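Notes for the one structure printed next.
Chains shown are a subset, placed as in the full complex.
Per-chain numbering from 1; labels A, B, C and D assigned in written order.
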Amino acid sequence: MAEMVFQRTKGLQDRPFHYCPGCTHGIIHRLVAEVLEELGVLDKAIGVAPVGCSVFAYDYFNCDMQEAAHGRAPAVATGIKRVHPDKVVFTYQGDGDLASIGTAEIVHAAMRGEKITTIFVNNAIYGMTGGQMAPTTLVGQKATTSPFGRDKNHAGSPIRMSEMLATLEGPAYIERVTVTTPAHIRKAKKAIRKAFEAQIEGKGFTMIEVLSTCPTNWGMSPVEALRWLEENMIPYYPLGVYKASEEVK
Amino acid sequence: MINERVIMAGFGGQGVMSMGQLLTYAGMIEGKNVSWLPSYGPEMRGGTANCNVIISDNPVASPIVTDATAVIAMNRPSLDKFEPTLVKDGLLLINSSLIDRGAKRDDVRAYQIPANEIANELGNSRIANMVMLGAYLEATGAIKKESVLEALKKVFGERKAHLIPINEDALNRGAELVKASSCG
Amino acid sequence: MAKVLMKGNEAIGAAAIKAGCKFFFGYPITPQSELPEYMAREMPKAGATFLQAESEVAAINMVYGAAGAGARVMTSSSSPGISLKQEGISYIAGAELPCVIVNIIRGGPGLGGIQPAQSDYFQATKGGGHGDYKMVVLAPASVQELTDLLMEGFDIADQYRNPVMIIGDGMLGQMMEPVELREPKKRNLPPKDWATTGTGGRGHTNVINSLFIDPAECEKHNLKLKAKFDEMEKNEKKYEIYNCDNPDIIVAAYGTTSRIVKTAIDKCKDEGINVGLIRPISLWPFPYEVFEEYADRAKAFLSVEMSLGQMVEDVKLGVNGKKPVYFYGRTGGMVPVPDDIVAEIKKILGGAK
Amino acid sequence: MAKVRGKVTFKEHLCKGCELCTTVCPVNIVKMAKDRINAKGYHPATVYEMEKCIACGNCATTCPDTVIEVERIRDNG
């Protein structure tokens, strides 16, 4: 007697990812897709993926999708959600996208308590464009536009978006997770589920920040990248719940 | 009068781009008019990459190679894609380590070069591209090996100067293969 | 419906609501703020949604999202704010989304001033955003026409899945005239079966997108857009011909400027000078042929604009060298006065005689 | 009592050889197949001692490219 323990979710289309070997974008995609499937909302989900390595998300998620301009996914999602308040709307954004060019849009979607879920993939780098410094790049970390390592006096210290957005009243749920181990991956999935549930219950803006790797632009093997993330990113970006409105707790 | 229009193509990571740059550099060293034009796929890693190199006595008009005088195909998709762009009697260099077919056209000068195998023999899998380049130099006579070595020196700088001998070996091996084989 | 006296900006709002516009995303800027303010008051009553965006950039991207979700949606701004929307407009055109964008133009460049101008003509008609795209650009000359074109604009947008821009100057936005909201001629509008509404039972996913990483695909998409633009050029040209039966000279002017020109024409008539007016109503598609046709009848053309000379290029393209084309303009918020236009006409006719 | 063992299946053509799965197997049986290269040009991951698999799902959970399926098999006997 055989029982399926793990199988590719119907939340994903039957297409291989274009991501680099070992890039954790793939894991995060799967988690979101699994949650949508398990919550039974694939047929009423509308996703928004702006530019970034995940720009082709519309080829992967098995639900309606909109590609958005760099940084503007929260505004696009706002437009969608206001039109379809009964649908499940999410954005899937990189750190360059969300924490740099799209700062105003995410802050204001959060402020408005826009009933959307943002999956914020923080890999401390601009992946798609070839490894430039992101606002989340760690001090001392090398990137193509910080070739001598990010200099705090020149470019400042990295921004912690979860902490920053948690100061607002609009967010119902904000948690930072990672996907470096099976345990973390399971925890990440729970967090994502919680965020979508809060959205469905109309509680407010929800965001899950996922610390992710970019082996290619970090110049590491995928396995090294996971370790580097754990040793360098988690200390600066502590995992945990940053905001849980009364009802969500 | 020289007017070389070369397409080099392969997987990302096969050193196609640097092979092209090296040849371009060598052309410049010999005082020719040169241009190098890359083209990437959307993938960051993996995917395909190719570049166009022009070396000419005249100023380079279009930097795009549409009718190639030589095609260096490092993998099968590249061969399929670029074989048709060769001019009649053009040079087709096929990396037979990874490509399981020969030339389809019979109006071109084709060589099958087991570049990866030779590179592995030489102890550095990364210099398959130099094997192909050696073959190209030999088959066309367009540019001197010395110019390529001089270009290499400039590109490598001191820090990597120790790699020059093995690169030269690779160039030589590629050249030998061409010398040894007859077209086909 | 009886006529009511309305400010242009408010009339836009009333017409939009009447046309079934259910979403408005905007950001305040003089001289169009009465429009979002009107929408904030009136849309909720009509079961529609007004949302003030954090910026013009956010507003145009909210429009993208809502249009992609299948809604009738609009935004409005004035010159600097419209500049900020250029990326979004290019995306909307690229992703083939229908929407209406209003630009109540003020003096520029930069912060400029808040008085009426027409110096965003190029931006609107030639593409202030990147890439090969076109929008239908409509330039009403009265509050009545403003509402008529606005309502039709929504239909045009839906018919072609393309943004439509309505441009007016600050004068048109803030003046009051009697207006009656009239349904536009019925068009056959395709169903929005491409919208992202959740797959529901649809059986496939809908995607709103303007990315085509393969250049061959990207060109194909562009050619598809081009076919659509050609269609618009064929179908959507609008213009007014005024007093052009036997003109000494033909003036080209649009929007409120054309009204000032009409006053100038009357004054010329008093002096025995016969002046015609071609008033492009659709600035894109521009009625080039009309100019070509009338080029045989007049000695010269004069483009009168509240700019340093923008539409005059299109007039020249239309006239195509057959007759001299002159320009007279005021800029920075200054409005041409009839007497100066008359003087300009006399100067030209003096020269052209 | 029923003995529970696992079975993992690799859609090898999807594998990008990232090796992440090899680091999370509690019984350490996921390996890279150094003897072959898939169409993408990578040594794919594989399991050589399937009988040791406990169907924990770690490998599949970790794989970014959903290469792996895991089944739990109950041998009654």
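By our rule, a residue touches a chain if its C-beta (ideal position, glycine included) is under 8 Å from a C-beta of that chain, and two chains touch if they have at least 3 such contacts.
This one's a predicted model, so the numbers in the text were calculated from it and none came from an experiment.
Student: For the full complex in this file, what are the copy numbers of the chain types, given as a label formula?
Tutor: A x2, B x2, C x2, D x2
Operating definition for what follows: only the chains that are shown with their structure count from here on.
Student: In whole angstrom, what separates the CA-based centres of chain A and chain B?
Tutor: Roughly 42 Å, centre to centre.
Student: Got the chain A residues that touch at least 2 other chains?
Tutor: Correct list: 20-21.
Student: List, in ascending order, every residue of chain D touching at least 2 other chains.
Tutor: Residues 16.
Student: What does chain A use to touch chain C in their complex?
Tutor: 13, 42-46, 48, 55, 58, 61-69, 72, 75-80, 82-84, 87-88, 104-105, 107-108
Student: Within the complex, which stretch of chain D touches chain A?
Tutor: Going by the criterion above, the answer is residues 6-7, 14, 16-20, 23-24, 42, 55-58, 60-66, 68-74, 76.
Student: Over in the complex, which chain C residues touch chain A? Could you list them?
Tutor: Contacts found on chain C: 22-23, 25, 49, 51, 53-55, 57-59, 61-71, 73, 87-88, 91, 95, 196-201, 205-211.
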